[in-house]
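Pasting a structure below so you can have a look.
Just one protein chain is left out here, and the rest sit where they should.
Moving on, here comes chain A:
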Amino acid sequence: MSINQSGWRPESPQTGVEASADTFTGNRALMLEEPLIFEMDERGGTGVDFAEAPKVSSRLGSLERNRDIDLPGLSEPQTVRHYTRLSRQNYAIDLGLFPLGSCTMKHNPRLNERMARLPGFADIHPLQPVDTVQGALKLIADLGEWLIKLTGMHSVAMSPKAGAHGELCGLLAIRSALEARGDKREVVLVPESAHGTNPATAAFAGYRVENIPATERGRVDLAALKARLGPDVAAVMITNPNTCGLFEPDMIEISKAVHEAGALVYCDGANFNAIVGRVRPGDLGIDAMHINLHKTFSTPHGGGGPGSGPVVFSEALTPFAPLPFVEKQGDHYALIEEETAEEHHGRTFGRMTAFHGQMGMFTRALSYILSHGADGLRQVAEDAVLNANYVLRALEDVLDAPFGKSGPCMHEALFSDKGFEGGLSTLDLAKALIDEGFHPMTMYFPLVVHGAMLIEPTETESKAALDQFIGAIRNVAERAKAGDPSLKAAPVHAPRRRLDETLAARKPVLVYKEPEQAQAAE
């Protein structure tokens, strides 16, 4: 029997399985089944040619490799085909609307890609003498300056590698500032609606985490927050706009109360795209906030990263910001590292990553900022908010909108699965949307709403695209409310039907094993 469940091996076509039995190859017209590289490898294959190595005597000592690594190799055409075929099994923003609330999937301009690949940025080493990388340092300084101005903050740390890394950066600065004044505080307060990374980050920074509930209107419970503030609280981590898609109208009061209690305010800036150019977080009393460059400034998500999470700081936290950073000194850009930290930045909490951060993402983000300019960035926020409200109002008669009466939403609209019949749930609606040609919305988040569906269209969707999406979701929602059992089988048109995630977790298979190895392991 074929070990390849995908059915690609012509000598063993699958039988008794409806979808793969109808073709000899297992392919479905243009949707081609693709084996793993380990199954295609003709041993000794390679897709590269090298010059012959000069004859020298080895300096590897006794450690010369004496057994095979067992890495498969494919020729260039095989490789190009393999990955091109795989790519066709992915949904992507280049294919259509990607309505992931709190994730922000917007159009990725190709100009940004071209700029990031200029050899002057892509082909320079992080440890080159600083005189040879003045343009790169200028770019980092310029981007940092725009981030400071857009947020109304005092300084910026560019090195954090992703949003969650930025959260850690912010909390480490907060902890350093508190300890510098001899204040040992132990608790970080995190509202229920926060991203899961917030409590994880606080725990990693050595804090105990306590939750703050949300009100019925989907905002932080100000009274509960004020009641909990005290001399043991180091910081409050708040997301604004929050993960219910709502602006925290009490934000200034929250910041004031937190500061009066001697604590500091961390803002998860994942949703900055909703307010960029219209609201500066610095004016809300925030002390530290990370900015996910891929969300607000359109660096591509790449199927899971790389991200980039610069952190802006208030004046109070600036002295504690991490190394390294770029400083403009007249016409020259200096790189402040461990060596010069003492005189320039003596209270820094240290280094968070080996080099200077995600240069490739900086280039893309700056390119985006300059393309939009001051007028365009404001329009970004306005269109993102308008599109989300358009979706909210167009769907609230068919889908329960728990905070629909709370006023306008910001950049994302929240719904629930209330009213679905026949045991159908958010998951079923989401999978049915796949058959309609859309990536599903964010499901089961935020946790404050049962069966949550969080839809974020972003500003790069046209009205026509929104109308088509709204039509599809209305259709599926009506079926869910009628208890249509066929939704349980969705998706039926995707490259795969529903996948067994329980099996994957119960018997983890994380690497490929040759059939005989796999058998021996059982």
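By definition in this document, a contact is a pair of C-beta atoms (placed from the backbone, for glycine too) under 8 Å apart; a residue touches a chain by one contact, two chains touch by 3 or more; residues count from 1.
As a convention for this text, contacts and distances are computed from a predicted model.
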Chain left out of the displayed complex - its UniProt protein name, from "Probable glycine dehydrogenase (decarboxylating) subunit 1", "Carbohydrate ABC transporter permease", "Acetolactate synthase small subunit" or "Na+/H+ antiporter subunit G": "Probable glycine dehydrogenase (decarboxylating) subunit 1"
Candidates A:Val156, A:Leu189, A:Ala202 or A:Ala263 - the one touching the absent chain: A:Ala202
Absent-chain contact - pick from A:Ile212, A:Ile275 or A:Val311: A:Ile275
Hidden-chain contact residue, picked from the options A:Gly230, A:Gly373, A:Gly419 or A:Gly471: A:Gly373
